[in-house]
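One structure is given below, encoded as structure tokens.
With one protein chain held back, the other chains of the complex are shown just where they sit.
Then we have chain A:
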């Protein structure tokens, strides 16, 4: 009875909450409610452990094996191995079993080690101490032991260990300040409120006496949504129920600020916290190269199967005549004869599979793994990417994605902390057209008088002086900044002694920057006390203003105002806001001058605000007050009425001036973004920040340019029009312009083309993403994607962490399947970092969450440029050559084997000896390609960095497209045909003999099938190695050593292998075969001829393509080779070359805001200087080089102006 009544009451109280399907009841402090109210059902909740590791000790082996064999290649090799074990095959199981075992073990060890690291990190997290209350006492325990229902105490600057309901704080009003920087990227302080009934509890005992239950929804990932209620039981009375909202919920990951301590009760723990739910499971990422590798693998598998099928069928056709199947000289054994025909055919098929299985080489996977693993060290070792300030270099967390860095099409970057350094700085103010720049700090002291101000224009006159004073006061008064009141009693004194000691807190970092900036200009805001704002002016006199009204900021009006009354009794209305919202309301002031200044600043990427004022008479004020009062009291359409009231009050201003605040960009951020865009990469900024702030940053970092037309898709706009109309309007605007243009000019860099920049906010995005009732949401998505594709830059603001991931996913899954990269520094970027193809973490000052969850971590945003343009490009070029070359060399290897079947009665006879079969991929041809995969630099790193557009040459997996693949495969087949039939004609048409004169014995000997195989194999090894030598552009002594070394090794091995009777072998078929072959003149001639013929088409193709249809990369190669040829004759010049590039970098960096035009000028400039500096000792050749270098730099100049 009682119970049901309570329920109805409660449900009425919290209307609309009846339909919770899932809710959880939490007993605060694990106390049971008084008997009779509700049955005590202890619910089970997970503990507060965070698990990011994949394996446990027990499931490691089965789970890891399972995951490894899910890889198509591993599974294939396992099958081959099993087949070899079961049936009688031409090759021994060891040949495929050993490499497979090796691959599996190495991978397992690597993954095990990585997981162990994750375990360690988890443990560190789970073991950090937490205070909580047990029986009225404070207890320290490990974080992981925290349970739902525990009462936790958190001190200032500590992060919350789990999601807590805020019970009480040491502040009287029951509030606390929290920064959620690591959750959503907003570094400003937010206010949370304690539960009304419990906020009075101050100490442990009082809190412990609390008797309450909390009912709330089951955990869900939305950070800003929470519904629940708390029932507080006072002795024997009916419980008081209070609704709980997100303002009562303190989230794990946020940090307590500016509040000494708080008490809270844990409601969501461990993996159920909103932060954990916002993380995505770290799934294994596969690179595009690996995907195409798998596709090629399948193609080769098909080739393999069809080869085996063809051979099996032909075998049985051929054998249909009995004298072929079983001639008198070659009889079968009894069991063989009796075998079932179909079984026999099937085993034959499998045997052919085994015979040809080398076409898909195990060693390729080993080599690729090794190349990736070792290659990633080149990134870590890069000194240019080492950050001196933090002493950190780049980190590689997964080496699987190296080459993906060369394939990026979309970069999603966080703003705060990634593009910007996240500290605002007051740069200048412009009063009446006079520009003031505060000197920041001189010798550690802040100068706060007139000398501290640079007056660019002449000193203003009398009225100007007055305006200037007003301007500073306006800035001092018109804000919602709070002064940190930890020592509010002697705060005044302290501030007088040293102005830096006071700490301003505001939800807007700009306001803080402004107030601090004004402080440096001599006016200090002290505090708000009893509705009086106290400021200290330049003469150190205290001024008091009564705060009458605050017309608070909103994003529609984009301005705020205060109405204050000075001690003299004058009433002022000060207003500051975006230029667009201020200028139309100004009736007086130097509008044009200020406007031009504001526009200039905006393009520079500074965040500008205009300041205006108006003096109110008492009547005007009372009128305004009445208006506001009415609006505030209105029950319906309060917002609208308030807006109308504001509209009426905020008009007829007198413009005072403008301010400019800089959110300092990361070093070379603009330069990096420019380079990325030139490389054909689209850059999107995803931020949780406000639109205005974010847009300013985008201008500053050159994402938006002066001529970019900004399209807005924001809540504001959607309120005015329906989403449908907005979307269609936008797409019309965009498509009308781009309709005539071809698709591939996606860079949007050319100046004659209209540039579009899109701004979208989180709410609008969720509307687009939300499936509609009629199920046509895909329509909106497509439309949205279409708009995005045609915009050169996109800015997404007000994004929740999961929304960032959603955007990334949306692009990732769009129909072109572009490769995406996400870069960020905070915990709020983790989900997007995990979602993108490549996730990059900035090793930030605060927290390494992003860096830990990323694939790569770099110290600064600027390092992204080198990482993508140089390392990524190299990695991609290397791995694609590696993959193609591996398939090529195995086609060369196996195709003769296939052809040989036609001449050996389809009997699965191997062409090569077992040792050659096994060692071909392991030692004869593996090291040169591995080294190539590590070292190759087809153009120099400097060139790649200078010419971002070269990145386009490899875009869209260019080197692994079908055309390239087919070319390589056909080259392989051609070579194989040359090897086989070359040897065939040598053997068939003639008596290949050893020369009597050379051998001293006067004999004249026959060569058998093993010599045939050895001849083919020798040509093969030499051809594929020389082919690689032809492809190598970057020769170091190691390359020479490896390439020639592996050929020498082959010869030595063959001599040794054939040189003695090996006692442990049961066959001696290779005995002296190699030496006999070498002692024959025709064999030598044949080998040389066949090598030449098989290399000829590739050389021809290379030369022709390079001459007739060169790619940008090849042009650069040609040009630099030209130059090098001449230079290398004179070492002094070559030495001069490298520092010269560096000097160009230096000369470029200060002018990073200058456009490309001046860069071109600079190139030509130092071209002239450089060569004139050189003494003309070198004479003619020097001149020669000058001209070719001229070409070169001329080229680069053109390149930059594109």
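The working rule: contacts are C-beta pairs under 8 Å (C-beta built on N, C-alpha and C of every residue); 3 or more make two chains touch, one makes a residue touch a chain; residues count from 1.
We adopt the following convention: contacts and distances are computed from a predicted model.
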Chain excluded from display, named as in UniProt, from "Tip-associated protein", "Cell cycle control protein", "Immediate early response 2b" or "Phosphatidylinositol glycan anchor biosynthesis class U protein": "Cell cycle control protein"
Among A:346, A:985 or A:1035, residue touching the chain not depicted: A:985
Residue touching the undisplayed chain, where the options are A:904, A:966 or A:1056: A:904
Which residue of A:306, A:331 or A:721 touches the chain not shown here: A:331
Listed residues A:503, A:1030 or A:1096, member touching the removed chain: A:1096
Contact set of chain A toward the excluded chain (per top definition): 90, 323-324, 327-334, 750, 903-905, 907-910, 949, 982, 984-997, 1001-1013, 1061, 1065-1069, 1071-1072, 1076, 1080-1082, 1085-1086, 1089, 1092-1093, 1096, 1100, 1103-1104, 1106-1108, 1110, 1112, 1114-1116, 1118-1119, 1122, 1188, 1191-1192, 1194-1195, 1198-1199, 1202
